[in-house]
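Following: one structure in C-alpha cells, then a few remarks.
Heads up, one of the protein chains got dropped from this complex, but the rest are sitting where they should.
For reference, chains read A and B in written order, and residue numbers begin at 1 within each chain.
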Amino acid sequence: MALLEVENLTVQFYTEDGVVRAVDGLSYEIEAGETFAIVGESGAGKSVASLSLLDLVGRPGEIVDGEVRFRGRNVLELPREELRRLRGNDVAIVFQDSQAALDPVYTVGEQIVETMRAHEVASGREARERAIALLERVGIADAQSRYSDYPHELSGGIAQRVLVAVGLSCEPDLLILDEPTTGLDVTIQAQLLELLEELASSFETAIQLVTHDLGVVAECCDRVLVMYGGRAVERAPVEELFYDPAHPYTAGLLASIPRIGADRERLPSLPGGPPNPIQPPTGCRFHPRCPYAEEVCATSEPDLVETETGTAADATRQDHVAACHEHTGDLEDGLGYAVRVVDDSPDATRGTSPGGSSGRGHDDR
Amino acid sequence: MGCRKGFDERVGRRTILRGLGAVGTIGLSGCITAERDDRISESGPTELIQRGFEATGVDAPFETTIYANAENGERSRWAQLVQHELNETGLFDVDFEQLEWGSYEQLCLNMADNAENALVTLDISGGWDPHTYVNSLFHSDRRSPNGFNFNHYTDDRTDELIDSGLAESDPERRADIYRELQERLARQVPISIVRSGEETAIYRCDAIDDWRQYPLPGSEYDAVYTPYGREFLESEDGAELVVDLPATVSNPDPVRMNDTTSNMATTPIYEGLLAVDFEGAVRPSLATDWEQLDPTTYRFELRGDVAFHNGETLTADHVRATFERYAGTPRETDVYDWYEDTVVIDETELEIHLEREYGPFEVSVGVPIVPLAASEGALDLSEEPTGTGPYRFDEYADGEYWRLRRFDGHWFDGDESVPERPPVETITMRIVPDPASRRAAIEAGELDLATQISAADVTDLETQSAYCVERSAAGAIDFLVYPAYLEPFTNADVRRGIDRLIPRETIVEDVYAGVGAVAYTPIPPLLEEFAVDSLDPDR
Partner (left out) sequence: MSIIRYTLRRALTAVPVLLGATAITFSFVYLTPGDPVDVLVGFDHVDPETRAALRAEYNLDRPLWQQYLLWLGDVVTFEFGESPITGRDVGETVASRLPHTVALGVASWTLSLAIGVPLGILAAIKQGQPADEASRIAALVGIATPNFWLGLVLLFVFAVHLGWVRVTPPDAPLVSLEMAWFVILPTVTLATALAAIVTRLMRSSMRRELDREYVRAARARGLRERTVILKHVLRNASTAVVTVAGLQIAFLVDGAVVVEHVFSWPGMGQLLVESIGRRDVSVVQASVLLIAVATVAANLLVDVAYAIIDPRIRHDR
C-alpha cells in the first residue's frame, strides 16, 4: 500500500460562465519518502489537485468524484475532527504565495507554535524552543529574533523558509509544496531546493512538488506527473521523462527549458495557450497545439496507457505512462521529435539523485 | 420634537381683566371679513383675487410657497389644505414646504427683510389683555424681528388704535377701540386668522377627581390650589400629584424667564398683588384691596402675615424692590412699560405711580413678589425660586423632573370654598418632551395629568372611561401670514380673496379633530368683552 493513493480524482468549479472541470479523473500514488512532482502550465489543475488531498477545495469548487487515500483511509470521507488531525500533522502544505499564506497579524513564531499546539505535538516553552530550532533548521539566521517577527517584516525567501518550517513543524509524512520557488531569485531557489532535499531525507518525509518548472523537477524528484487541462498526460520516473518524453506536450515543455533541450531540431516553445476550461477541445485536449495532431486526435480522447505495451495504465505501478494515440498505434505519422542530451552539460545532472545515468543519449522513434 | 412650537407672546403673570364671563362660548356667526365693503360684497373670492391681479399687473397662475414647520403635523396639514384651495382656483401655483423649527423661525422673522415669496403658518398665545394679541402682530414698531409683525404691515391708524387701546383704562372705551381696530384689520387682512385654540388637559379619573383647566398656558398648575381662584384639587392629605412639563425649565427667575415651561413650573411658587381667576376676573392675592386714585396712580393694601419660603415677611418694600429688580433685565418691559415708582406709605400700604395711563395695568401688576434677598443679590432665583405661594421649590433634576412641596407657612386661612392648606403635598412635574410619550405615560399611570396632548389623541382618549379630558377655550390663535410687501399680495383684494378661500371649518373639524374654533379676528373669544363675533355690515 502506497502512502498516498489518488484515484479518479475529479474536481469541478461552478463559475458564472459555466462548469469547469479543473481536475478530471486524476490517479497517482506516492510512496513513503518519495519525491513526486506534478508539472504543468498554470491552470492545468495541479494546485487544485494538491488542495484536494486535504479536502481544502473551497467553494465554488467541489470534489465530485474519486478518492484520496492516505495510508488506506479515504481523506474525503473522514469525519471533521479526524480530517483536522490529518491536516498539518500527517500531510502538510507549503503554499505558493508565502506572504499571503501567513496570517499578517500574528508573529512567525506564534503561527508555528499554534500548529504544534493544534496537534498536541508540543506546547508552552517546549513549543517555542522547537519552533526556534525549526527556524534554524530551515536555514534562517538569527532564528531567535525572527521568531517574533511579523510576516510583513520578512523577505520572500525567508517567508518561504518560514512556511516550510510551519509545514515541517509536526513532522508530516507527506509535504505538499505548491510552486515553492516561484518569485524567488535563482540563487535562493537553488538553496531552497537543496534544503528541501536534505529535509526530505532527514525527516523521511514524502514530498509532492507542484511546479511548472521542469528544471526544478530534474533536480530533486523521483517521479513526475505531467498535467494538461486537468488531466494526467504523462507519468514517469524522472529520468525516463527527460530522456524519453512520451507525450508531445511533455516534449514541448522540455524544449522550453534552455538547459536541457536538444540543440538541434528544437521544438519552438509551445504555441497557443492553455485550453478553454469551460469548453475543452474535443478529443485530445492538447491537439489544437500539437504539431503532430491528426484527425483522430480531434475526435477520440486518448487513454492513459503504458508507453511500452499500449495497455491501460495502472496507478499503482511505477511505469512510464502517457495519454497519446501514438502509444495505441492510432497515429499514422507518429511523433517526430527527438531528444538529445548533451553529455558535458553540467546542468543536466546537477544535484539530481534519480537522473544520474546521463549519456544515454538516444533518438526516440 | 415638541409638537407645540409657536410664538409665545407672554403677558405679565397673573394678568387681570374685569368682568369676563364663562369660557367656552365659542363660535362666530358666518364670515365676517370684507362683507361691509359695498364694492366687493357681491364678489366671490376668485373675482377678488383676479381683480387684485389686474391691479398689480400679475399674471395667473402666480407661483408661491406655503410653509410650515415639520414638528407641527397639524399645522403642516392645514397649510396643505390652504395650498389645495389656492391651486384649485387656477390663479395660483403654490408649493408646500416643511422646515425644521430653527430654520422656520428664521424664515418667519426675516421674511420681510429678505422679501421672501412665502406664505407662513403660525400661532401665538396671548394673555388676558387684548393688547397682547394685536400689538405684537400688527403694530409698526413691532416689525420682526422686534416682534411678530412678520410682513412689516404698516398702517398709521392701526398703530394709533393699538396705542390708544393700551393707554385707555376705561373698559368700555377700550372695548370700542378694539372693536374698531378689528374691523379695520378685517378689511385690510394683513394676515388671516384661522382658528382659536383650546387648552386641554387629560387626566386619570381615578387619580384626579375634577380638574379645572386654566385658559392660558403657563398657569395650569395653579388649579392644584388657588385661594384667589377658589379652586383646589381634592385628594387625601399628603398625596403626590404627578404631572408633566413639556420641556426642561429654562429659568425660574421671573426677570429672566422666557418660556411657558418655566412659567408652568413656578406658578404654584410665586404670588403677585393681584391675580386673574379661571373666568378672567381680577382677584386679590397678596393685596387685599386696591383702588385707582387717578389715571396714573394706584393704591394697594397688602395682606399681613405673609411669609416667604425663605422666612422673610411681606412688606411694601418687597413690592417696590420686586418692581425695581426688573430694570435692566431681559423681562424689563413686563414692568417698565408702565412703572414709574412706588411710594411706600407704611408696612402694608403703598402707591404705585405709572408713567402713563395704562389699560392692562391690572393684568400686568401681578408679577411675582420676591424676597428682598433676591433683590439684594443674596439669593439666586435661577437656582432657588422663592416666593410666597402655597408650594415651595423642592428639587430639580435637570431634564428629569421638577418637584414642589407644600409650603406650610402659607398665609391662607381657609374659607368655605378652599381649605386652609392644600391636600396635595407634593407636585412632581416630570419632563416628558414627546407628546406621544406623554400619552403613553398617562396610560401607564406614570402621570396623573398631562397637558398638550395632540388633538387626535385627545379625542381618542376622551372616549375611554378611564381618562377625563378638560378643555377650555384658550388665548391662542392660528394664522396665515401673507408676504404683503410683494405683488400681488400688496393688494388687499388678493388677501381678502385668499382669506375667504381658507377652509376654516375643515381645518378645525378634520385637522384639529374639533378642538378649537373657527376664528376671523385676532382677539380670541376667551376675551369676551373684546372679541367680536359679528361685524356690522353697514359700517
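By our rule, a contact is a pair of C-beta atoms (placed from the backbone, for glycine too) under 8 Å apart; a residue touches a chain by one contact, two chains touch by 3 or more.
From a predicted model like this one, the values you see are computed outputs, not experimental measurements.
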Shown chains touched by the chain that is not drawn here: A, B
Of A:G88, A:P180 or A:G229, the one touching the omitted chain in the full complex: A:G88
Residue in contact with the excluded chain [from B:E172, B:D346 or B:D398]: B:D398
Residues belonging to subunit A that touch the chain removed from view: 51, 54, 56, 58, 80, 84-89, 92-93, 95, 97, 100-106, 111, 114-115, 118-119, 150, 152-153, 166, 170
Sites on subunit B contacted by the missing partner chain, in the whole complex: 1, 7-10, 101-102, 105-106, 109-110, 141-142, 144-148, 247-248, 250-251, 253, 256, 258-259, 327-333, 336, 380, 382-383, 397-401, 430-434, 436-437, 440-441, 443-444, 446-447
